[in-house]
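Left out: one protein chain. Kept in place: all the others.
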Amino acid sequence: MRASRLGWAIPAAVVPVLMLLAYGFKTDPHEIPSPLLGRPATAFSLTTFAGAPVSLEGLRGKVVMLNFWASWCVPACYDEAPALERTWREYKDKGVVVVGVDIQDKEEAARKFLAEFGHSFPNAPDPAGRVAVSYGVYGVPETFFIDRKGRVRFKKVGPLSDEFARQHLDALLKEPS
Amino acid sequence: MIPELGYGATVAALVLALWGAIAAAVSARTGRAALLRSGERAAVGAWVLITACIALMLYAFLTFDFSVRYVAINTNRGTPFYYRITALWGALEGSIVLWSWMLSIYTLIVVVQYRRRQPELYPWVLAVMLGILAFFLLVMTIPAPPFERLTPIPADGRGLNPLLQDSGMITHPVALYLGFTGFTVPFAFAMAALIVGRTGEEWITITRRWTIIAWYFLALGLLIGGWWSYHVLGWGGYWAWDPVENAAFMPWLTATAFLHSVMIQERRRMLKLWNLSLIILTFGLTIFGTFLTRSGIIGSVHSFTQGSIGIFFLGFLALVLLGSFSLLASRVEHLRAEGALDSVVSRESTFLLNNLFLVAATFTVFFGTVFPLLSEAARGVKVSVGAPFFNLVNIPVFLALLFLMGVGPLIAWRRASAESLKRNFLKPVLAGLVAAAALRAVGVGNGLVLATMALVVFVAGTIALDLFRAVRARRRTGDGWGDATWGLLLRQNRRYGGFIVHLGILVVALGVAGSQAWSVQTEVTLDKGKSVELAGYHVRFDGLSASEESNHAKVTGAFTITNGRAGSDVLYPAKKFYPQDQNPIAAVDYRLGFFEDVYLVLGDFATDGSHATVKLQVNRMVSWLWLGGLVLTLGAALAILPEARRTA
Partner (left out) sequence: MRRSLAGVAAAAVLAAASAWAAQPPRAAAPASAAARVDEQTVHDVASELRCVVCQSLSVADSPSETANQMRGIIRERLAAGESPEQVRAYFVEKYGDWILLSPPKSGFTLLVWVLPYVGLGIGLVLITVLVRRWSRAPHPAVPAQIDPAMRERIRREMSEMDKP
């Protein structure tokens, strides 16, 4: 009697394990939620490919779209590059700054990438990966939306679309400074 | 042409396997022999068709037939000949073909071996095996078809993943799959035994060799995987507790438990429920491993792509586990123990403890592997569970198992008297303690190494003691030492094969402990002509050279290694640039030794060759892992020999 109850306990015990594994289909092991959301964005101070300085402090009061990319990031960075330039052109007079940070790249390849897409927003290399690590970047492309008060509000992992950028920039622009 | 032919063969094989499974099952129920013969023919037909699939695929690889999508993705015109063949199992779809092919061969062997010898069990065994084969053929038909056509036909293919272009690539998956699929046979016999009601020792005795062979190939596959990781991946380690490594390790642990606990059932006719559960668990874990590798639910360096294939495997896993455990539960009355234990201090208890620790280790590995998923499900937070956790939690368990390895073979069945304990264990225990003390005196401070050494000497001592006594007894019949030993090994090949396997584990344990405790490394940027010193080795950077291979470009660094004792040598770690991959692959160079390996990985370099960054490691005792594998091979080979006849 006891033995038969024990017997059925085994298949019963298997069920929750199977359910947990099934849950695994809903998750993406590559999507890591960022602990930076809602917190002040880390300050950075870089020099663009054009030689000009760009820093987070200098952008205070504006909405910042901080995009991490690399020329070897195929195809995702190439897919989103036109959208970035379009977003910049549309929003640059509305108080938004798009800043690109190039990680782990060779200068010639990076310049070639910028020339190919005609990026007119500031782009700077991140020499030792300090800025990337300070934003918890673990792949490219990643884009951070920073509000006027300097806090990280959204993070997009993967290529960006025009609608996504528009949606989040509009939301942040509505907020007071 | 080939895509269509291949797809047709796959579907035909699936139909045959399904038909064969049904026919065999119905014939088992109704006793109609004609159906059974039909099922057998279906098994042969399935094997023929799957072999045809393999032949078609190989032909496509060798003739650069890029109309087959699998060929186009996994090779290009520069891929060397032998890698074009091994690319067959280099990616998801092909690996399923290999699995199916092995399964079909095993089914044929079962047909030939058991159709006359086991008329009661055989039809159900055939049904189960063909059913499992049908599942893998179903995967080949729907979610992961290897014969998909690619239009338009590209001029050149993408190419084989550079990490897979290595000698380990040829052997590691083959050995692993031989292990995984090998467990299908004992599982099928267990199911047959449950269905028919023959839940005695019979199914265990019949499948004993299968289990040992499958266990051995799994061990071999794990070790080759370690070797591959060590000499290809460029991090100087052999085991990372990666989820897919864990998934292959778990069935090996439960299979080891099974190999031991069946001995209790054979002697004392107990633990029937436990043994059946263990083989179901082992087989289930092989399916779980396949599921993990291919579903993408847990990120891993091994993971193939995602898609619907994960759902297929999860469904099959559910069917296997729930189905077989339910069958087991419904037959519990047939599984009553027929014997009893006499004493807590006995070989039975030792084997029970052995099983406990092995299953505990399996649970630890399983829980650690799925814990990230659990954490996310329970509270939405992602965590990582990596090597530090697995090492910390498992090491005490493995040390305990080492200890049991020494106790088990010599402790008496039923009841071990204090007298026999003293006689068998006093000297080996003392030897172990002396060895640890000696090491300590020489300056070894690492607790893990001391404990491992003490245990290894203890276990080796028990083996030596047993062997010495047995040979001495045998000599009394007049044989010389050599003849007596040889005769003993052959006569009791099961026992001594097991001992040699234990020795192999000891060698591996020493390798693991030594490499963890004593390996050193450094990372430094060297100007041309400058050198760095580590552990008595001077490494001087001599310059860079570039070359063009058939499917990649290579930059090689030349480093002269000088060691006072061993003279000097030049090593050539390189970086390989494959057009289809944006990141270069490090080609490690190393000099292997019995006690230490010198290991170099080339990092960044200046294009003019003026300086280069190199990671230098002196890894100790790693070769002992591979040597242990050799010893394991000898032991397993001895253990599966047919029982020697009584000599006159």
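Labels A and B are assigned to the chains in the order they are written; within every chain, residues are numbered from 1.
Here is the rule we go by: a residue touches a chain if its C-beta (ideal position, glycine included) is under 8 Å from a C-beta of that chain, and two chains touch if they have at least 3 such contacts.
As the structure is a prediction and not an experimental result, all values here were calculated from the model.
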item	value
Hidden partner chain, touching residue among A:Glu57, A:Asp93 or A:Glu108	A:Glu108
Given B:Gly236, B:Gly498, B:Gly514 or B:Gly628, the one touching the chain that is not displayed	B:Gly236
Contacting the left-out chain in the complete assembly, out of B:Pro154, B:Gly487 or B:Pro584	B:Pro584
Interface with the undisplayed chain - residues on chain B	120, 196-200, 233-237, 240-243, 269-270, 299-301, 303, 334, 337-344, 348-349, 352-353, 356-357, 359-360, 363-364, 367-368, 371, 375, 378-379, 381-389, 392-393, 397, 521-525, 544-548, 553-555, 575, 577, 579, 582-584, 586, 601, 603-607, 611, 613, 615
Where the unshown chain meets chain A, residue by residue	32-36, 42, 70, 72, 104-109, 125, 127-130, 132-136, 138-139
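FYI, only the chains that are shown with their structure count from here on.
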item	value
Where chain A and chain B are represented by their mean Cα positions, the distance between them in whole Å	40
Chain A contact footprint on chain B (complex, rising order)	273, 277, 291, 295-299, 310-311, 314, 317-318, 321-322, 325-326, 328-330, 332-333, 335-336, 370, 372-374, 376-377, 380-382, 582-583
Of all residues in chain A, those that touch chain B in their complex	3-4, 6-8, 10-11, 14-15, 17-18, 20-25, 27, 29-30, 32-33, 72-74
